[in-house]
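Only a single protein chain was left out; the remaining protein chains are all shown in position.
Our next item is chain A:
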Amino acid sequence: MWSSCWTYSLNLSSVPGDGDGQSRWCLSQVKGAVDDDVAEADIISAVEFNHSGELLATGDRGGRIVIFQQEQESKNLPQCRAEYNVYSTFQSHEPEFDYLKSLEIEEKINKIRWLPQKNAAHFLLSTNDKTIKLWKISERDKRPEGYNLKEEDGRYRHPSSLTTLRVPVFQPMDLMVEASPRRVYANAHTYHINSISVNSDNETYLSADDLRINLWHLDFTDRSFNIVDIKPANMEELTEVITASEFHPLQCNTFVYGSSKGSVRLCDMRASALCDQHSKLFEEPEDPSTRSFFSEIISSISDVKFSHSGRYMMTRDYLTLKIWDLHMESRPVETYQVHGYLRSKLCSLYENDCIFDKFECCWRGDDSEVMTGSYNNFFRMFNRDAQRDSTLEASWENGSPGCPLKTWRVCTGSRRKRNEIGVDCLDFSRKILYTSWHPQDNIVALATVNNLYIFQEKPN
């Protein structure tokens, strides 16, 4: 086992890229308004495929959820699989006001997680800073007709006008998709919720805020159990917060949580009721040669995701993506530089607050590739098997749908070749924080500020 562990680090000078600067990825669709005027409420804050990949949910800062469905007819045509159309739109969360603390509770959707499908309806969990909701999305394509006491338009008939009785029958109607809130899990978090994760037992889920992680049963909204609490007795001693958390995809007793200090703790719920003692601590010793004032900030874990196999775990910090083998805590088995050229710009990024951006990351269905977002609407793909990476841009101006994307290269020198851009020309207001990969196909969805981009990989 140990002989197969290695650390791979990509730096700019040895980027192989894909052949002639073209990738196999093509833009499939862009959703959302394409003008420059972006309303705050329209900014996308969550993107998530469901377990079959048929549905794609997005949440925005206005508390709305928009669900897209894969185009049914062309689902089986290889070149059209990545066509998604609006399926349902609903308001998930509303802004609230905490009167006791005089604080506004934002309606922004922080995370969306789908439940595995058990029947015809679809269920998802959505959360803002304080409250988690379980939504049922169901279709209605039939309605009963032929009531005895009601007219078709709903007016009641006078009983004396009845001469015969009939049995109402279901008649087809235009498809209607309804979203209804089935559970509201509230009042369990003092701090802002940053993660939710459904357990593999399909009965429980966890929700994590800055200092605590709570365990819920999906059926019960009036009780929640605390499983991790890192709040110190004296808040002045607080130096570390929880930043992300996830259940293991296969073991229902295992979960991990990442911290602002760059460590990830794996906990086993069988060990004790309160999992403050971790079972494993994944932490890479700091490289003294790269130490700076911002070392801690850039080491803060912004996302943690288990591989589909359950054997590996990926963590995203500000500059890198790390793949960890769950059996080895001392260091990651793979490290990928997402945008290492920013290392010399950290002071400026600290000034404009970009250094606090929380990027998500995701695995391909077969765990052979990983992806994460960057600035300038770039996103990075890392092929673990081939040990190759590419930088692609999410831009609706770039080529037509179906046309392969060009790969980019960020350089620090003054020479500019085609498809190269200088570090100083990057647009830090255009960032890709939220990404999701289709569970089976090579389709990725990612969000720029207010647009949803769907890309598809063309087979060779």
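What we mean here is this: a residue touches a chain if its C-beta (ideal position, glycine included) is under 8 Å from a C-beta of that chain, and two chains touch if they have at least 3 such contacts; residues count from 1.
The definition used in the following text is that contacts and distances are computed from a predicted model.
Student: Out of "Phenylalanine--tRNA ligase alpha subunit", "Adrenodoxin-like", "Trafficking protein particle complex subunit" or "SERTA domain-containing 2", what name does the UniProt record list for the absent chain?
Tutor: "SERTA domain-containing 2"
Student: Quick one: say which of A:345, A:388, A:409 or A:458 touches the chain that got left out.
Tutor: Of all options in A:345, A:388, A:409 or A:458, contact with the hidden chain holds for A:345.
Student: Tell me which of A:140, A:223 or A:327 is the one touching the absent chain.
Tutor: Of all options in A:140, A:223 or A:327, contact with the hidden chain holds for A:223.
Student: Can you work out which residue in A:86, A:173, A:274 or A:386 touches the chain that's missing from view?
Tutor: If we include the chain that is not displayed, A:274 is the one touching it.
Student: Of A:103, A:162 or A:403, which sits in contact with the chain we cannot see?
Tutor: Residue touching the chain left out of view: A:103.
Student: What residue numbers in chain A mark contact with the hidden partner chain?
Tutor: 36, 96-103, 105-106, 108, 129, 187-188, 190-192, 194, 210-212, 214-215, 223-227, 229, 231-241, 243, 260, 272-274, 276, 292-294, 296-297, 300, 343-348, 350-353, 356, 376-377, 393, 395-398, 421, 423-430
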